[in-house]
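Apart from one protein chain that is not included, each protein chain of the complex appears where it belongs.
Letters A and B name the chains as they come in the text, with residue numbers starting at 1 for each one.
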Amino acid sequence: MKKNTTAGILALVGLMALAGWGIAGPAENPAAHPEVEGAFTPDACEVCHQEVTPEVHSEWYDSKHGLLNVKCFVCHGSTGNDFSTNPGADRCVGCHADQVETMAAPFMKDKGCFTCHPAHALMAHLPVAVEGGDK
Amino acid sequence: MTLQFESGPGPNGGPGPLFEDGVAVVVGAVVETQSGRAPSVACRLESIADLDVVGGDGDRRLAIVWCSSSAKGLERAMEQLVKGDEEILGIFPTFMGQDDGSGPAEARSEAMQKLIDEG
Partner (left out) sequence: MSATRRQFLVASAATSALAALGKPTKAFSAADGGIKWTKGVCRYCGVGCGVYKGVRDGKLVAIKGDKENHNKGFVCLKGFLLPQILYHEDRLTHPLIKKNGKLVKASWDEALDLVAKKFTESVKKNGKDSVAFYGSGQAYTEESYAANKLFKGGFGTNNVEGNPRLCMASAVGGYVTTFGKDEPMGTYDDIDHADVFFLIGSNTAEAHPILFQRIARRKEADPNVKIIVADPRMTPTGRIADIYLKFKPNTDLFVLNAFAKYFVDNDLVDKEFIKNHVAFGKGKAADQNWDAYVAFLAPYTMEKAAEVSECSIEDLEAAAKLFGCKKNRTMSMWTMGINQRLRGVWGNNLIHNLHLITGKIGIPGSTTFSLTGQPNACGGVRDQGGLCHILPYGRLVKKPEHRAEVEKVWGVPAGTISDKPGKHALAMFQALETKDIKCIYIMCTNPGQSLPNVNRYRKAMADPDTFVVVADIYPTRTTELADVVLPAAAWSEKEGVFGCTERRYQLEHQVVLPQGEARADFDILVDLAARCGYGKLLPWKSPDDAWEELLLLGKDTMYQIGGITRARLRKDHGVIWPCPTEDHPGTKLRYVKGEDPWVPKDYPHRIMFYAKPDNRAVVWFRPWENAAEMPDEEYPFFFTTGRVIEHWHTATMTGRCKELTHAKITSEVEIHPDDAKKLGVRTGDGVRVTSRRDSLIFPALVTDNSQPGLVFVHMHDAHLDRMCNRITIDQFDPGSKEPTFKICAVKLAKA
């Protein structure tokens, strides 16, 4: 009985090690965002991006993240070298820990969460045609 | 307070030397703390190099893994820890592995065995 318990926990420790989904690490793509300075800058990323990337802004604004005020910097970080064009799963984990932890490995290597949830609109379920399924 | 083991061959009925000098070891141990103080003790333990807190009951026990290049040094460090931190009541090794190529060695005290049986 005792042996079983020990073996069980050992297996658990192993699993936890395997599942280590690396919250750490700098973003892979450090393409810097220009620093935003200036005393009278009408702040907030949205103000500028409504003009420079209107589609991106409206995709976000009309999404759940837009409605709930999950703003640009939550995923993309700050400006300058802290900015990340392609955020990693570490940015999603705050609210979606279960989903990140249970993500299948192949997705991790690819575009992570954004393989299925297109950036900015981030719909919960992408309507996909299942190959071999009913047409 | 010093390391608390059931009576053994060492001074004051202690367990005798646990480790050979100059041998690198990996030790698993349970740290017994004052009631309710395990989380804050864990914070302090975390600041020790090569010491990892791997679990806790949230109240008075912590599971740790401590690696050291010197077994003797580790034993001394444990003693100092128990003496120096009034919230730590004792450290009970449950496992010891040496890097001399031999397999893992169990080093479970009778007291610890009793705790396990009760748990």
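Basically, a contact is a pair of C-beta atoms (placed from the backbone, for glycine too) under 8 Å apart; a residue touches a chain by one contact, two chains touch by 3 or more.
Only a predicted model underlies this, so the values are computations on that prediction, with no experimental measurement involved.
Enquirer: Please output the residues of chain A touching the missing chain, sorted low to high.
Expert: Interface with the chain not displayed, on the chain A side: 2, 5-6, 9-10, 13-14, 16-17, 19-24, 36, 39-45, 67-74, 77-79, 82, 90, 93-98, 101.
Enquirer: Footprint of the hidden chain on chain B, which residues?
Expert: On the chain B side, contact with the omitted chain comes from 24, 26-30, 35-37, 39-40, 42-44, 46-47, 52-59, 61-65, 67, 92, 94-97, 99, 104, 106, 108, 112, 115-116, 118-119.
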